[in-house]
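Every protein chain but one is kept in place in this view of the complex.
The letters A, B and C name the chains in turn, as written, and every chain counts its residues from 1.
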Amino acid sequence: MNGNRFGRLFQVTTYGESHGEAMGVTVSGCPAGLELSEEDVQRDLDRRKPGQSMITTSRNEPDAVTINSGIQDGYTTGTPIGMIIQNKDARSGKYEPFVTAPRPSHGDFTYSAKFGTRNWGGGGRSSARETVNWVAAGAVAKKILAERGIELKAHVNQIGDVRADEVNFEELVERSEENEVRCADPDAADEMLAAIDEYQREGDSIGGSIYFETRGVPRGLGAPRFDSVEARLGQAMLAIPATTAFEFGLGKEAREWAGSDRNDEWKFDSNGDPKPASNRHGGLQGGITTGEPIYGEVTLHAPTSIPKTQTTVDWETGEEKEVQVIGRHDPVLPPRGVPVVEAVLALTLVDFMLLGGYINPDRLDDRPGEYDTKYHPTAPDE
Amino acid sequence: MNGNRFGRLFQVTTYGESHGEAMGVTVSGCPAGLELSEEDVQRDLDRRKPGQSMITTSRNEPDAVTINSGIQDGYTTGTPIGMIIQNKDARSGKYEPFVTAPRPSHGDFTYSAKFGTRNWGGGGRSSARETVNWVAAGAVAKKILAERGIELKAHVNQIGDVRADEVNFEELVERSEENEVRCADPDAADEMLAAIDEYQREGDSIGGSIYFETRGVPRGLGAPRFDSVEARLGQAMLAIPATTAFEFGLGKEAREWAGSDRNDEWKFDSNGDPKPASNRHGGLQGGITTGEPIYGEVTLHAPTSIPKTQTTVDWETGEEKEVQVIGRHDPVLPPRGVPVVEAVLALTLVDFMLLGGYINPDRLDDRPGEYDTKYHPTAPDE
Amino acid sequence: MNGNRFGRLFQVTTYGESHGEAMGVTVSGCPAGLELSEEDVQRDLDRRKPGQSMITTSRNEPDAVTINSGIQDGYTTGTPIGMIIQNKDARSGKYEPFVTAPRPSHGDFTYSAKFGTRNWGGGGRSSARETVNWVAAGAVAKKILAERGIELKAHVNQIGDVRADEVNFEELVERSEENEVRCADPDAADEMLAAIDEYQREGDSIGGSIYFETRGVPRGLGAPRFDSVEARLGQAMLAIPATTAFEFGLGKEAREWAGSDRNDEWKFDSNGDPKPASNRHGGLQGGITTGEPIYGEVTLHAPTSIPKTQTTVDWETGEEKEVQVIGRHDPVLPPRGVPVVEAVLALTLVDFMLLGGYINPDRLDDRPGEYDTKYHPTAPDE
Partner (left out) sequence: MNGNRFGRLFQVTTYGESHGEAMGVTVSGCPAGLELSEEDVQRDLDRRKPGQSMITTSRNEPDAVTINSGIQDGYTTGTPIGMIIQNKDARSGKYEPFVTAPRPSHGDFTYSAKFGTRNWGGGGRSSARETVNWVAAGAVAKKILAERGIELKAHVNQIGDVRADEVNFEELVERSEENEVRCADPDAADEMLAAIDEYQREGDSIGGSIYFETRGVPRGLGAPRFDSVEARLGQAMLAIPATTAFEFGLGKEAREWAGSDRNDEWKFDSNGDPKPASNRHGGLQGGITTGEPIYGEVTLHAPTSIPKTQTTVDWETGEEKEVQVIGRHDPVLPPRGVPVVEAVLALTLVDFMLLGGYINPDRLDDRPGEYDTKYHPTAPDE
């Protein structure tokens, strides 16, 4: 309702603004008995944190996490996991001259329109800094998935008009963290870096997109309609600041495909269960997982904070004025967005896993054997 | 959780399968005092119903709605509105030969994987027939919006590789219902019809997309992050059967735009309030409405039920087999999807309106006058 | 939010007023594969329906249920179950003289205060008639529980100052449906009937209470705090019209007990698991089931519709006036409330069962064996 909660059984609740004391996230619904340490969480926070390279903001945040609850002897207890990350480098001064003038294409004006007040301290709640909470929660989700043999990875597949070649899952995993752009195609990564550098030198910024893919997700997860995997995943992906598009499978391109080309036929897998002969459906049919990899793409527009001169209005003076948003800002979002997309994907999948493949499968045992239209595939985890 | 609910304060709950007795929808949270009749709802149901033209299924469903509750003397009472639509032409026979074999790219297999049973009666819950409920609920939402001067409209902007020209909002409203494809560009509509006809004659189907746009949505609706307008709207749009992509504003194209080109500068409106000088942001900044039109696009893949021969597997015989999905199926989805997209958009907007622009605006009255960084735009409705 | 929904995974959504076309309820989250027919539901509806005896309203409602969805070949499919019950005997005339005057202690005034309109058609949404939906949904829940060996029963344990003797569970089950009052103590039942008769002859009504008890509920259901079994059960019980008190275990009397008297010591059960040596805790400790019977009590005040003369105000005339609420009303609520209390109990328990005893118990397998403080009781269902 208020934008700081995600998940049904695996529940994430966040707080924090860029200018406040600390960021915080509560993870509730994590199964008991999971081995979990602050280091597990820190690893992903370090991938998202600022100041990693020339193409990220120079704001100096160690982003060190403290786990306040939910752990005993190194294992989760089943009770809520409270985590905080202190804000160390929140500049205390007001963002003059933006106290009485909205920055172009920021949330400044709309937050005022909604809350009737002016959050002058930088991006406040709308700052991408808030996604530090998501990455912390996502690290817990990733550990649960890893124990079950479920893998997921994202990388940057386009910056401006520079597009990466398609990569297979192994390449995605191995190469995407080897360069500053987090692109698994090294040649494209070089080109992307050059492009980013140029925009940055011109006081400008540029958009891009992130591709994600999974391995090992069991079939039967999800629900029809409003709780389909794509609906819930799309909601969370579109909640990432600056996202303007979400797609899975063939995505937007699907509109040009004939049914006979797009449909995936069925064959048998080694267990004798039906298995799609191809994966143009992106791992989801009827909103529910087929067991094939889930893959898709998220588009992030260019950062709105740019040194280039722009026009805004000052409601104190009633005058238009020229402004430059000078600060510690990223010239491009996808490289730091990769761990955020992964976190969102992990959180969504764990939530669906806790909701279960079957609702209560053992209830089927006493179904009459002669009910011949029943089909019950091998259990999801086998 | 179970896929049949949408909305926070304006709550929609649905039931019904293509083979059952009736479809049903409960709308709860509708304000009291709204003039509402079955005719208001029927109007939109007629736009969605099958058998309208050659390019829609010939299933013969009058889709006549009955309102069971929530109305007194022609006005809503504030209590839940229960509606049902009888299934008149549900063929009772099993969809042989699909009782023991999943149709390619349908939800047949995944529903079995989730529920451990076989819904042999056509699409069952996964049938697009279920969206009749959404359109009925959406008709209520549209009436609420209309009273407030909020308009919305969708049309088909692409079928296969035939793309409509851009149209302005007046053209969108006036022309989109004048042809069977529901495309506001008449020339493109002719080309689309010809293309659909060709796919249909080949026993095939084709994908397409739907564009939507609003007028008059007040600023300040929405919430940060997980409850941003794009997150909630995207969730609902991606819940529409066959949707593979959702975008708003510049959408996927945003990845190629520089920040200086994409950012919308600010000017003053006639009230002296800040107003974006352009609308590349698609009506949403920081997840909250700016007051500018919200616009975006939804991609629907080709219908999966096609007469063309395809391969599937039969779990009874353990053999692969060739199948043809012969029945009463649409060769293309967007023309009947237009009222569904409009319904989803209306439901989402009404829900955000009930949640309010300001949370409790009058609480601000006693704020100290000298708190000069406060900015309080003119109330959303003025 | 709007009062017509209950349950987290086993979700009930209702609509309907006493004067409308029909009552309706959607049950979502019911496991697939449950044998279910309209007769299963009808059985409980018949226990709640009006006109059963002299001590119930003479309104003539067959309360025949139709199941519109969610069933195939006599088994649930896992998709939402939509049910409707037509209103046959809703008197169409307005309840003069109450159109412009609130009946004493009804919801007339508060519904106007909330919705700004006047529901003149009898109790409307606030009518106890609405609980027909709960009983229909509860019948589905009871079938699920019965398959798992979980039993529950309620009876009337007090009317006015006539109190039933304590009965054991077998007596409760066997005798409570043998008399019109639904009291398992036959002597008290006779006295209650006599008392009711006297109040009725005086144009008056009287309060009472309902006792409930379970058998076979597994341990480990529930959650800490806001989702404790008592919190969720209490919420639903207090939603029953006319309820003014809810208690479990020793209930209100617990305030007079010393800790050493109230505490239940531990012994071993036949599996070698800890088991409480007594059950003063009412089956719940820390909000979670111990495996012992859950028992408690609900108080229902006297029906507010009485023929005796009372004073109210008419907002049209601005005058006070004397009124008599003459109609088809029950002189006492608990006898027809028994199936409602049972339904609420069944719905609550099934919801907790679907949420699971353990969250994901198999995750514990790889816990180090030497972690000696871990204790893992025998699985709940064994």
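Going forward, contacts are C-beta pairs under 8 Å (C-beta built on N, C-alpha and C of every residue); 3 or more make two chains touch, one makes a residue touch a chain.
Bear in mind that the values here come from a model prediction, so they are computed numbers and not experimental data.
For the chain missing from the display, the contacting residue among A:116, A:218, A:274 or A:287 is A:116, taking the whole complex into account. Screening A:81, A:193 or A:284 for touch with the missing chain picks out A:81.
In the full complex, chain A contacts the hidden chain through residues 1-2, 4-5, 8-9, 11, 13-17, 19-24, 26, 28-29, 32-33, 66-72, 75, 77-82, 84, 111, 114-117, 119-121, 124-125.
Please note the rule applied: only the chains that are shown with their structure count from here on.
Averaged C-alpha coordinates give centres for chain A and chain C that are 43 Å from one another. Once the centre of each chain is set as its mean CA position, chain B and chain C turn out to be 37 Å apart. Shown for chain C are the residues that touch two or more other chains, namely 9, 29, 32-33, 75, 78-79.
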